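All protein chains but one are shown in place.
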Amino acid sequence: MKSLILHTATRLMIGVLILFSLFLFFRGHDEPGGGFIGGLVGAGAFTLYAIAFGTEATRKVLRIDPITLIALGLLSLVVSGLIPMFLNEPFLTGKWLFIEWGAMETKLSTPLLFDIGVYLCVVGFIVTVIFSLEEE
Amino acid sequence: MDTLLPIIAGAIFATGIYLLLRRSLILTIIGIILISNSVNLALFSLGRISSENPPLIAAGSLEPMAPFANPLPQALILTAIVIGFGLLAFALALAYRSYRELGTVDQDELLQDAEDTSAAILPKNGSKEGGNA
Partner (left out) sequence: MNGLLVLPIAIPLITATLALLFRKNSFLQRLIGVTGMAALLVSVLFIFRDVHTDGIQVLQLGNWAAPFGITLVADMLAMLMLGITAIMGVVVAIYSIYDIDRERERFGYYPLLNILIMGVNGSFLTGDIFNLYVWFEVMLIASFTLLALGNSKNQLQGALKYVFINLFSSLMFLFGVAMLYGMTGSLNMADLALRLPEVENTGLVTTVAMIFMVSFGIKAAVFPLFFWLPASYHTPPVAISAIFGGLLTKVGVYALIRVFTLLFVNDTGYTHTILLWVGGFTMVIGVLGAASHMEFRKILSFHIVSQIGYMIMGLAFNTAMGVMGAIFYVLHNILAKSNLFLISGIAQRLLGTFELKKMGGLYRHYPFLAVLFLISAFALAGFPPLSGFWAKLSLVKAGLSIEQYVITGVAILVGLLTLFSMTKIWLSAFWGKVPDEVPDHFGKQPLFGAGSLYILMIPVMIIAGLIILIGLNAQPLLEFCMTAAEQLLNPSVYIEAVLGPQ
């Protein structure tokens, strides 16, 4: 779409939207938010870009083929489920790893990995749908 | 709310059925969307609606403050909405593709008997070696 306002606004917005999607994603750790909603906002960012600049440009910005994103997301989901199996617990059991950084503490867990998978799948799926509809 | 929601769900369901029976493909899709929403609403109201504390665990405590609302129906609905969203995206894309291919959204015309079905299958082994079929 050729519109100066849309172009300028999109350039400004896309970064904010992606940051916001990551914010939602990490917030989902303890509060409402998470991979799905974060992924929706992230996909929204790329959809906006696709509307403003076309799908070719969006593919370049995205760098990775959206279908590969879905595949990576699925992979991350499977891995998060399989990790507890190697520790002799049922599929999908939550496993946590606490890393101390002095006063700070980082919590890594299989639910986080699962959520990353969800995020990637949602972004990949929606962008794929938008692309295939746009490129008709 | 306990009586209102089922009535609304029923009304939406009926509207959906009406639209489902129309000839236009687009109206059919809207009908499916409406039915899907009414089913979600039914699921919501069947899970019992109560005004209690949110089922969130406050920092420092181990369980939510009783009495808390039942979070399960909402989880179920969220799942159903996500699935419905995916399926509807597909249905819309399919309808659009059909419109492009067949040039109409009228179901009577869309679903007229196709010619020889073997034409649908890519002929022979050519496609394997020939690359782009």
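For clarity, chains are labelled A and B in written order, and residue numbers in each chain start from 1.
Quick note on the criterion: a residue touches a chain if its C-beta (ideal position, glycine included) is under 8 Å from a C-beta of that chain, and two chains touch if they have at least 3 such contacts.
Nothing here was measured: the structure is a model prediction, and the numbers come from that model.
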Contact residue for the chain not shown (choose from A:Leu24, A:Leu40 or A:Ile70)
A:Ile70
Can you list where chain A touches the absent chain?
67-68, 70-72, 74-75, 77-78, 81-82, 85, 88-94
If you put the missing chain back, which residues of chain B would it touch?
20, 25, 28, 32, 35-36, 39, 42-43, 46-48, 73, 76, 79-80, 83, 86-87, 90-91, 94-95, 97-98, 101-102, 107, 110-111, 114-125, 127-128, 131-133
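In this text, only the chains that are shown with their structure count from here on.
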Which integer distance in Å separates the CA centroid of chain A from that of chain B?
23
Under the stated contact criterion, what part of chain B meets chain A in this complex?
82, 86, 89, 93, 96-97, 100
Which stretch or stretches of chain A touch chain B in the complex?
36, 125, 129, 132-133, 136
